[in-house]
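Each chain you see keeps its place in the complex, though not every chain is here.
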Amino acid sequence: MGSLQLKSIRKTYGTHEVLKGIDLEVKDGEFVIFVGPSGCGKSTLLRSIAGLEDVTSGAVVINGRDETLTPPAKRGIAMVFQSYALYPHLTVKDNMGLGLKQAGTAKDEIDKRVSKASGMLSLEPYLARRPAELSGGQRQRVAIGRAIVREPELFLFDEPLSNLDAALRVQTRLEIARLHRSLKATMIYVTHDQVEAMTLADKIVVLNAGAIEQIGSPMELYNRPANVFVAGFIGSPQMNFIAGDKVGDHSAKTIGVRPEHMTLSREQGTWAAKVVHVEHLGADTIIYLESDQCGLLTARLFGEHQYEPDEIVHATPDQAHVHRFDADDRAIR
Amino acid sequence: MSQTDNAADIVPIKRPVRWHIFVFMLPAVIVYSAVMVLPLIETLRLSLYNMVDGQPAFVGLANFKVLFGDPRWAHDFWNALVNNLIFFVIHMCVQNPIGVALAALLSVPKLRGVAFYRTAMFLPTLLSFVIVGFIWKLILSPIWGVAPWMLDLVGLKFLFAPWLGKPGSALIAVSLISNWQYIGIPMMLIYAALLSIPEEVIEAAECDGITGWAQFWKIKLPLILPAIGIISILTFVGNFNAFDLIYTVQGALAGPDMSTDILGTLLYRTFFGFQLQLGDRSMGATIATVMFLIILAGVSLYLFVIQRRMRRYQF
Amino acid sequence: MSKARTSLIRTGLVHLALSAYTLVALFPVFLTIVNSFKDRASIFREPLMIPTPSTFSLVGYQTVLGQGDFATYFQNSFIVTIVAILLVLLFGAMAAFALSEYRFRGNTLLGLYMAIGIMIPIRLGTVAILQGMVAAGLVNTLTALVLVYTAQGIPLAIFILSEFMRTVSDDLKNAGRIDGLSEYAIFFRLVLPLVRPAMATVAVFTMIPIWNDLWFPLILAPAEATKTVTLGSQIFIGQFVTNWNAVLAALSLAILPILVLYVIFSRQLIRGITSGAVK
Amino acid sequence: ADVTLTVESWRNDDLQIWQEKIIPAFEAKNPGIKIVFSPTAPTEYNASLNAKLDAGSAGDIITCRPFDASLELFNKKQLVDITSLPGMENFSPVAKAAWSTDDGKSTFCVPMASVIHGFIYNKDAFDKLGISIPKTEDEFFAALDKIKADGTYIPLAMGTKDLWEAATMGYQNIGPNYWKGEEGREALIAGKQKLTDADWVKPYEELAKWKPYLGDGFEAQTYSDSQNLFTLGRAAIYPAGSWEISLFNTQAQFKMGAFPPPVPKAGDTGYISDHPDIGVALNAKSKHAEEAKKFLSWVASPEFADIYANSLPGFFSLNSNPVKMSDPLAQEFVSWRGPYKSTVRSTYQILSRGKPNLENETWVESANVINGTDTPAVAAEKLQKGLDSWYKPAK
């Protein structure tokens, strides 16, 4: 009732292979997030699932049926776009109702569903407005509402929050989480926002250059990244990597330590380093260090801390949280 | 671009025929082909035929040979071509700069009454050449005397001359009338282009100390160059197809002494005949073909040489 | 000098320049209309005077309205212009949509083919067109005119509209596809309403030559019942006419409706050209 | 049902007369036939008529331009041979010449009217200045000088802007006196004379002398400007065609008279241009040929001639049966037919068949001569050269 299987999906534009054989299984009710650097193929993959893009080879199986050639409207999916893609000439209500009307749904059924969805999203006061008269957050909620009324088995989101400002983003993120819990629908979500990925996903798919690097729950990726790419990609500020002979006794090609797993001391520690720059965020403090031994390091401390540029400090990694990687950049477990 | 179908030719999987494309294209293609293209092809085809012993016969390029080889045809043709070029140059040098200037003035921020000015200045463009020709003939008429009377007001009566009647000035006078009529088009297009320059770029220039004239020359003008390019090519195509105004103002013989004869009037006279002169479809079609080639050459030059070098700026 | 004062002077100069050109643009029209209300002698003697009780005369209008059936002419012109504009907009928009939205073999070629029409005056095809219309039995019908004007307007319409349609967001159309809208529904319900300003631009650019055309009404539909206003008023500007009252009255009458049509479209027009296509 | 016949014409001025007089008269006598008069502006008439004939959509009755324009239509089998149409016997061969084949065997249009050239003058002005009608060239210029010296009136109301005024009202008006009417014209066609001969250059020399007597800015003066100048009483003499009469009658507030082109010397034979101008023919594609022929026969009848000539004073019937006209000015024009020898315009028959077109060239050169752009000799030379380039007179 909302499962998805991708079987070695490939997609080429001309000679450029954008998706290099993607295999993925999404179970009913799961919240799956695609992350990856810009241009890695996240949107292309999502659009292939929607049927907006014809795949070059492979199969898209929804609920056990091969839907590779089915047009988007018949796949039982709904999609929310980064640009909202609201119909600018229609009111909020008609925006939500258009798809149903097109499908010949009875008028009172449409009204019922629209009012249910707009209740869920607190959109009642705006039903008669047009998109231009709404704020960004309201528009995004309408776009979500338009997806909800269709009662799809599969929701697709392509960076739905990236046009919102920080405060709204937090709020809408929570709303989506709530929605997922209450609708129990399967959701596939593209983002390049760390926080969104970590907080929303049941399962994160890390893509890189058209191929999957790792699939796992957020904490799995955070705690046990499969390779240097994933380790560097998940977590902000980025993990510190120390390579080659500075590694010490870890029997690895490269080791990685997250900034939050560094402790600083004025007296002693593993690496001596000079403070380059300090950012006070109130709740935490980020300290940029330069050490002769292993180059630039970042440390993140909880709460407020006073360090001055050019001060010499000692950084010590938390041994329980040191990640080790081999010569192929793969994690050593 | 995200077409749903761009992979159609690489995917071996058979996809359904997209009938809707046919449906969308069909009405336009049918009407356009049947009513416009086929008749035009028929006309251009005529340039390869002529009457031989009272029967239409294929004569190859003989008609072109006559047009360029026979001194009279050639004289008329080159005369028309030169006049046409002058006509075009005057449009480029008068109509378009004034259009740009008016647009620049209209786009001055926070100006009141812009809508009125715009409509008023666009009004001549809306008028039929019948009206335009008639009005201007009256105004410039030495008899009715509006123009001389007005010149008299400012003490410049001696400047007045029967411009439309003198071989030296008739072409210029007619061109200026045409400029008056069509100035609305460059004005509107440039106005639109100017409005689409983001305000922040202008403000950045203000901060940079680039104001007033310098701002126009260094910032705005380069940014509306593509629009000016479009206008130039529209002017070019329009001028080489022009005919109506000269016909109404100066008659089919484009007097005085053929000094206002342009390709359009030559073609019309030849193709349809005039007074005692009988229409010569074949030679008319020959001239039409040459005109088509000239326009095509101009448009291609624009598309492949000029527009390539000109960027459309992303802001 | 204070900034306020400088800008005041600048604005003043701008207004001065614009008013000056507005005068140039309007003066001839003003002259026509003013003189159409005067008697013949004063048109000639004092062309620049506005009508006074002693020179006021409606004889021109009486002649015009009495001579031909101007009500019918207006009706014909309106029917032809409006139907042709509608067809140009519909067919042009459909083709522009197909050309800009879908990639298919021959897309570019078809686009070029449709663009040729901008370069050659359709008038050259008169004879073949007329023959076709005779064969179809459409001579002296408004249908013939509508067909010709539709064909004539389509190339420019496609050119302008396809530029605009490229600016309609793909996401929007895709949202429609996911919502279950057919390609036709996407065109009619989403794209068409969104390119309304462009449609106004096309409408104005199409309308001017249609309304003012003399040639095709003359050739294809010269009958009394199908005469257009422009053709009707041309009757007063023949080689042997000096009836200036009538001529000026006819001209004044012909200016009005096109002005009205323009005003209807103009708000959209400026929005249309400012939002991108024709630049 | 009634049969409707459509009449193609360039005479849009006559619309009212057709509707009010001619058509009712015909329809009253011929129940079952309806006539629609459908005029086109004269400047577009030829082009649109040809297109319509080619396509087969032209009206049943075609109004004929004289000479080659219509002959071409006949040769293309677009007009019906009506040599034996009842009523054609009412016209002399001369009257029919403009619409007959070169050999005179077939006629394809019913002659309707001819127009006569001359000068219309402002009688009040002449009286005031004490000028009498000039008979000779010298008297003509003396009169002009006198008017000019007085300064109240523009001596001659003519402009060169529209070109054809200079040719038709100037050159073709005074020319026959010099080239001796038909004699010269036929010699030219036969190739025995050339346009560069003195007889043909002389009219240009006379024309060149008109320049000082024309109004200010005559170069941009249009035909209707000239008409207005004269009818508003601002000009004394108007080089005219007789077709002006009805319009002038309604518009001029003063008394008018007319005189024929002055002869070079007292005692010379006078010639006038009495030019067949308008005829009607039957479209070969007409679906109602029988009815149309009925109509044409009626046009050939004295009844039509009477209605037409009297509703349109200045268009003189070509019918052999004399028409009684009531308009004094018209009577004046037609009264010249006896004492003066009639001729047709020199360029109309045969000589304008090729390219360059002699008639069009004559327009341009006549204007050039008056404007001073070309000298008479140069103008004549240009014309002859153009003619030579295609016209090979049968020897």
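Lettered A, B, C and D in written order, each chain numbered from 1.
One rule holds for everything that comes next: contacts are C-beta pairs under 8 Å (C-beta built on N, C-alpha and C of every residue); 3 or more make two chains touch, one makes a residue touch a chain.
None of the values given here were measured: they were computed from a predicted structure.
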Stoichiometry of the full complex in this file, by chain label: A x2, B x1, C x1, D x1
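The working rule: only the chains that are shown with their structure count from here on.
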Pair joined by the larger number of C-beta contacts - A-C, B-D: B-D
Averaged-CA centre spacing for the pair chain D and chain B, given as whole angstrom: 38
Centre-to-centre distance between chain D and chain A (centres being mean Cα positions), rounded to whole Å: 91
Chain C and chain D, separation of their C-alpha mean positions in angstrom: 39
Sequence positions of chain B contacting 2 or more other chains: 2, 4-6, 8, 144
Multi-chain contact residues (two or more partners), chain C: 44, 126-127, 174, 177, 182, 214, 234, 237
Chain C - residues contacting chain A, complex: 169, 171-172, 174-182, 185, 189-190, 193-194
List of chain A residues in touch with chain C within their complex: 47, 50, 52, 71-74, 77-79, 81-89, 98-99, 102-103, 146, 150
List of chain B residues in touch with chain D within their complex: 72-73, 137, 140-144, 148, 160-167, 247, 251-253, 255-258, 268, 272-280, 283
